[in-house]
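What follows is a set of notes on a single structure, which appears directly below.
Removed from the display is one protein chain of the complex; every other protein chain stays in position.
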Amino acid sequence: MSVLINKDTKVIVQGITGGMGKTHAALMQKYGTKIVGGVTPGKGGQEINGVPVFDSVTEAKQKTGANCSVIFVPPYLALDAALEAIDAEIPLISVITEGMVPQDAVKLHARAKAKGVLVNGPNCPGIITPGECLIGIHPGSIYMPGRIGLISRSGTLTYEIGLGLKQAGIGISTAVGIGGDPIIGIDQIKSLELFEADKDTDLIILVGEIGGTAEEDAAEYIKAKIKKPVIGYIAGRTAPPGKRMGHAGAIISGNKGTAESKTKAFEAAGVQVAKTPSEIIELVKKRIAVAA
Amino acid sequence: MSVLINKDTKVIVQGITGGMGKTHAALMQKYGTKIVGGVTPGKGGQEINGVPVFDSVTEAKQKTGANCSVIFVPPYLALDAALEAIDAEIPLISVITEGMVPQDAVKLHARAKAKGVLVNGPNCPGIITPGECLIGIHPGSIYMPGRIGLISRSGTLTYEIGLGLKQAGIGISTAVGIGGDPIIGIDQIKSLELFEADKDTDLIILVGEIGGTAEEDAAEYIKAKIKKPVIGYIAGRTAPPGKRMGHAGAIISGNKGTAESKTKAFEAAGVQVAKTPSEIIELVKKRIAVAA
Amino acid sequence: MRLREYEAKQLFKESGISIPPGMVIKCAEEVFGIKNFPCTLKTQVLTGGRGKAGGIKFADNANDAYAKAQDIFKLKVKGDLPTAILVEPKVTIKKELYVSILIDRAYRGPIIMASAEGGVEIESSNSIQIVPIPEGNYSSYLGRKMATQLGLSGADVLKFGDIVNKLWNVYTKFDCDLVEINPLIVDGDNNYVALDGKVTINEDALGRQPRFDGMLSEHLTDLGEREFKGKMCGLNIVELEGNIGILCNGAGLTMATMDLVFHHGGKPSNFLDVGGGASKDHVARALDLVASSETVKVLLVNILGGITDCVEVANALKYYKDIRPEAKMVVRLVGNNEAAAADVMKAAGIETTNILDDAVSKAVAIAG
Partner (left out) sequence: MRLREYEAKQLFKESGISIPPGMVIKCAEEVFGIKNFPCTLKTQVLTGGRGKAGGIKFADNANDAYAKAQDIFKLKVKGDLPTAILVEPKVTIKKELYVSILIDRAYRGPIIMASAEGGVEIESSNSIQIVPIPEGNYSSYLGRKMATQLGLSGADVLKFGDIVNKLWNVYTKFDCDLVEINPLIVDGDNNYVALDGKVTINEDALGRQPRFDGMLSEHLTDLGEREFKGKMCGLNIVELEGNIGILCNGAGLTMATMDLVFHHGGKPSNFLDVGGGASKDHVARALDLVASSETVKVLLVNILGGITDCVEVANALKYYKDIRPEAKMVVRLVGNNEAAAADVMKAAGIETTNILDDAVSKAVAIAG
């Protein structure tokens, strides 16, 4: 029915007493996500939006059976919070926090890898399985349930595509906002692997952007392992080199990370590449028409 | 024919230009060990006892095909040397160095475990497969080849037993000196596992001593997994509590680590426990007589 | 935040890396305090290519140095005028190398990059060697490993390794994105000396690196005026060369919008990501900033409200329309609180469209 999260996912919110955490915990609850508790060290014993706040993740997990954590703590505390969730063996962690120091992100992902824990982010909008579960800051109403898997480095651009699909009457199985930082956990390859294995996903949209070589690597992976159709898009094709385009990861360094290289790699892997967001929707429609 | 090392093992000596390293490299070569090179950073390009000295383990491995490293470097450099060997994917590392700081040993073994590398020691006499290969500082002539597996926390006590066996005309498959430090790599359980799987070992001698709970843990393991006969011995049964008996690990703390507890655990696991070194030989002889 | 050469070298020195005995001068007259000739005068700017631009000069005596320092203080390198010159005695160079530590994205961890050929064009060199740092756990052998990969041997392995150890300390202690010595030279006494250095402190880490408090603003001399102002008020803006001012939320959507302007035949004047959850005032500041360039003929506003409340944006647009009724705006505003925002827009007399392509083609038409 989806990847990573579904209606049974039990979510805790680390940083639930902070501004962002509180607001989005409420929005997630409203969407239908099973928020079973929150964690803010030093504020255990309170209730926020009707769920209990704990002092530690271990305690929260023991008392709620949580199997997912969404992290909204400030950037310099995010590494510790994520390590706490990893140590408590929470199998899926989404770090929404923006501005995490890269050296912290390196430590986070090294530990997550060693422990076999999936980490989404940091600096990402989270994940949504429409109609079932939302973790993070996606505007839930923009998506409708369906059979398209959506993978994206960008937040609002994901919403744009989700909205476009909805307006065309097309829904998605899950949207994975992998995040715009240079060092991230669940990446395009991992997401592709999950969607390929998901029997309720028919087609995958892969939204990349300039910077790094993640799209080139994903293209290699698609060529080797993905049988489902993939439609691609690269944001920033007209970006000047050497300038950071908002995301810490969106920068063309030297001749590395260009949209041209990524587009070529996609095409070589049999991925149809849309030039505009609206073209993505058109390509999806055509694919669906062919299949039907 | 043996565990861990045999006539085909290709050994490099880290610290080969130091006093200990040079002396024992020569003794190992004399014994027949295939010493293919040495490593001393800053002294690459020399030759010692006819083998080349390299500046790094990676280089040494590339040029010699080594699959084992023996480390004789001073204690504060031993962690770095061992990490270098692990990083170079040397699958078996024996750290002879005495006086390694425990916090360094913790780091060493954590990395070795993560990388699936076997580390023998630190503060150990090394390993010998009589007639084939010697790594470390065992006096080779004391052992004869045979079908007894020998595991020991102590150096000279291992030699005592090897000598006693030889005088009785009994040989050993391999002797593993696991070392006397509190934090060691290849331990009793790992050695037992290897000997159990070795078709050329018929019987295992397990020489423990006071301190820690390694013997109790080994006894549990024997009960569950070891089908070959095991003869045990515990040194230090008359040691006073709270005093460190030579080895950093040989200390009874509170009521933990006593010979009594270890003996009981051994007996409960069906291990015959000798009260003196010479009794070990007697018990082995009886076992062999029964089998024959 | 990229440090100037002399600031980077100060960090090197404190961590035990040898640097030439330099002197930082703030005006040309200070050259008369120089004790060792011949010397090198190096402009302290943040952009690359200072050598080609004439920002590095040699002087044989004080008069010579004075004339050259005067020249350098007047010389802009890619728009950047120096406030300081670093003066160093000329050194004997037996050998030049390159070494750096940085995070490799694909490896998801720090790596050591080095070359036995130091010099300016290192990025395109084929001689680059890489040693990844396993799980970010540094140990001294890694520097030595790199040394042997570079073909060094004997005492040089230890000396080069020692430099890498110290460089690693700088890298971790100050949350650096990059630490680089280029060239790392071997001098007449076979010592390894950092002749030039580059250190970039991660900007997200500045809040926990008190040493650099207050230094950011004077380390942005390579930014354009709008970029500098944007940075100071938390707006991601990148200068481009067209006439359509873009205001958007989210980096990816902003890039997509920028691409779409090109796609429809227009040219964006800028990239501006107003960020998530922007307030009316923040959006208003962004509008002012985008419009502050004389080349901007039309403002293209594309907001997809997720965390962002469309009403806040609408109120900012209304405010802007009030103070600059002549300004041309094309607005696409959808998402969270979209209906209420539409009411505000209608009352303010600002037209909107829901379709992104329509908005962009309209803006392109207006810009001409």
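Each chain carries a letter (A, B and C) given by its place in the written order, and its residues are counted from 1.
Basically, a contact is a pair of C-beta atoms (placed from the backbone, for glycine too) under 8 Å apart; a residue touches a chain by one contact, two chains touch by 3 or more.
Keep in mind that this is a model prediction, so the values were computed, not measured.
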Partners of the unshown chain among those that are drawn: A, B
Identified contact with the non-displayed chain, of A:V13, A:I35, A:A66 or A:L79: A:L79
Which of B:A25, B:A250 or B:A269 contacts the chain that the document leaves out: B:A250
Residue of B:V70, B:L83 or B:V207 touching the missing chain in the full complex: B:V207
Per the touch definition above, residue among A:D55, A:D202, A:D217 or A:E282 touching the missing chain: A:D55
On subunit A, residues whose C-beta touches the chain left out of the figure: 41-45, 54-59, 79-81, 83-84, 87, 111, 114
Sites on subunit B contacted by the missing partner chain, in the whole complex: 75-76, 99-103, 106-107, 109-110, 114, 125, 137-139, 142, 152-160, 163, 180, 182-183, 207, 209-210, 212-214, 217, 233, 235-240, 243-250, 254, 275-278
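Criterion: only the chains that are shown with their structure count from here on.
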Graph class of chain-chain contacts, one of line, ring, star, complete, other: line
Chain of greatest Cα-centre distance to subunit B: C
Multi-chain contact residues (two or more partners), subunit C: 135
Touching two or more other chains - residues of subunit A: 114
